[in-house]
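In what follows, a single structure is set out as structure tokens and then discussed.
Yeah, one chain of the complex is gone here, protein chain that is, but the others are all in their spots.
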Amino acid sequence: MEILIYGAVTSAIYAMLAVGFTLIFGVARVLNLAHGSFYALGAYGAYVLTSIAGLPLWLAAILAVAGVSLFGVLVEKILIRPLRYSQLGVLMITLAIALVVEQSLFLTFGSEYRNVPAFVDTKINMGGVDVAGQRLLTLVVAGVSIAVLYLFIQRTRLGSAILAISQDADAAKYMGIPSDRIFSLVMAISAALAALAGILAGPFLSVQPSMHLLPIVKAFAIVVVGGLGSIPGSILAAFMLGYAETIVAYEISTSWTEIVSVLATLLMLVFRPAGIFGKRTAF
Amino acid sequence: MAALGSLDKLSSTAGLVSLCLLAVLPVLVGGSYLVGVLTVAAIYGIWAVSWDFMSGLTGRENFGHSLFIGVGAYAAGFLNVQMGLGPWWSLPASMVLASFFGLLLGFPTLRLKGPYFALAMLSAAVIMQRLMLIFWEYTGGEEGIQDITPLIKNHLHYYWFVLCVLGLTTWLFAWLARSRWGLILRAIKGDEATCMAAGLPITTYKIISLIISAAFAGLGGALYAHYQLQVSPQLFAVVTSITIITMVYVGGIGTIFGPVGGALLLTLMTEGLRNFGEWRLMIYSVLLILILFYLPNGVVAPIWKKIRAMLTSSVQGTGAQRPTDKATGEA
Partner (left out) sequence: MSDYLLDVKQINKRFGGLHAVRDVNLQVRRGEIVGILGPNGAGKTTLFNLLTGFIPPDEGTVNFQGRSIRGLKPHKIVNLGVARTFQLCRPFVGMSVIENVLVGSLGPRVSDVDLGARAMHLLSEVGLAEKADTPSELLSYGDLRRLEIARALATDPELLLLDEPFAGLGSAEIESISALIRKLHAEKNLTILLIEHKLREFMQLVSRVVALDFGEVIAEGVPAEIVSHPRVIEAYIGKQTPEALA
């Protein structure tokens, strides 16, 4: 039972990270190695706004998410877009940005772990297991936000524009879809999801300057398994990875959880590089 | 567009002269501080040149070079401290172990187009770093492995040894880059499909280049371990990989000798920036961003080309040399 719940929580966080990561790739062909930085900035933003500015958590959360989204949009516009023609250029610049963010956080806050307050402090008993309310909240929020995103893409005009661009960017342009603005929008969504994940998970996961690295590693593993550019694939793979790690942590030992993502990635690349729902094969 | 610096007499002489100057420098200046800095600079040079051979030539950028470095260093640590072997065993062991990882990671990822290689290497390095911490009973955790015995006790002599390794490594890579290998790797960078249509097994070439690159990075790692006399998980950090990539870009990507200059330059600059302490890494990252935007061909290689052009025109009275011979296999 514990595994069921904790696995779900882990998967939910992974899903939020992976969906954002795969979204910006699917639409703009940008592999954003600074994606983890959004996660980190969300957590730190909530920390700063609550403990230093003294704002209530709900307000801090909204501001943090908005701030990180804006940051994402600016980064995309100023630093990433000029290098869009080169996939490796994008990788390099986003990695550099991630490091700059990490160093800024380190210089400002030092390397000790910081405390991000939780929305829900109580423990809830589910099926005989005491679960931190915050974790359940994370699960719920993740589910809701991804569902909202799904509806947005499927039902709205803007969503259709996003789909169009992800299938054929040039054709979409000829049809008058303002791809640049859409890229900004998608980046904002992607960053917001990551920041939200950071704010929700901050209370129970570690908050320190290098916290941006693992999300990238996990996100990469997930999109390899699920298929680069596929949102359903990312969600499914997020759950697979989340549960695999939780099971390993409970049955074997927590030390081995990291190996899961590595193994999953390598095996997938050897046998089925396109991932489960991969739209384009890697060859 | 990275043009290959041909190993013509002028470049070789310049390289040899620089090496001699570097060897003599600490003797002239005196004191052990400079020797230490230059030793580290030379090791970074080995790391940078090994990165450039694979990633600079093929265009498949490796974001996890620190993995091979760490593996080589920890191999040295294990053999020396945990297993009590003499320090000279570290050198071949580090190369073999690093090569193994090169094969392990290269095989699934280099077959594929796209970012898989770059990201998989990045992930692998991050994971390795965590593994070193997680399995702390074996690896010493945060503090790593201490009390490694030095290869050569005299710092100056060890420095000269490292310089020799740097010289040989650079010469080897420059020779390979000028041979058919270099031609094929650059063709892979140009267009993989056309390369396949030319009858070349590009995946094999990519994997073997990675293995060679990894082997020398590992060797550098072992040399570093026997200099610092300790190894820690920090070696695997992404920052190490980024530092090396910055050095390569500053030096001139794809030029082989440029990255050595970049390594020297940046290491010395870092020492000069010592007062900035914690800001050092920040400056590196910002520097990388600036170079990507404004100086993608680097600093060292373009300057050397200008110097060489001036020297050859003043000596020969004519301008360009006929560069076709650099491409044919003279072997």
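By letter and in written order, the chains are A and B; residue numbering begins at 1 in each of them.
As a convention for this text, contacts are C-beta pairs under 8 Å (C-beta built on N, C-alpha and C of every residue); 3 or more make two chains touch, one makes a residue touch a chain.
Note that the structure is a prediction, hence the values are computed from the model and not measured.
Although it is left out of the displayed model, the omitted chain contacts the following shown chains in the full complex: B.
Remark: the omitted chain is touched by one listed residue; of B:35, B:187 or B:263 this is B:187.
The residue touching the chain not shown here, chosen from B:196, B:290 or B:303, is B:196. Touching the omitted chain from chain B are residues 1-3, 180, 183-184, 186-187, 189-191, 193-202, 322-325, 327-329.
One rule holds in what follows: only the chains that are shown with their structure count from here on.
Annotation: 33 Å between the Cα-based centres of chain A and chain B. Considering their complex, residues 31, 33, 79, 82-83, 87-89, 91-93, 95-97, 99-100, 103-104, 106-107, 213-214, 216-217, 220-221, 224, 228, 255, 258-259, 261-262, 265-266, 269-270, 273, 282-283 of chain A touch chain B.
Residues 59, 61, 63, 105, 107-109, 111-116, 118-120, 122-124, 126-127, 130-131, 134-135, 238-239, 242, 245, 278-279, 281-282, 284-286, 288-289, 292-293 of chain B touch chain A in their complex.
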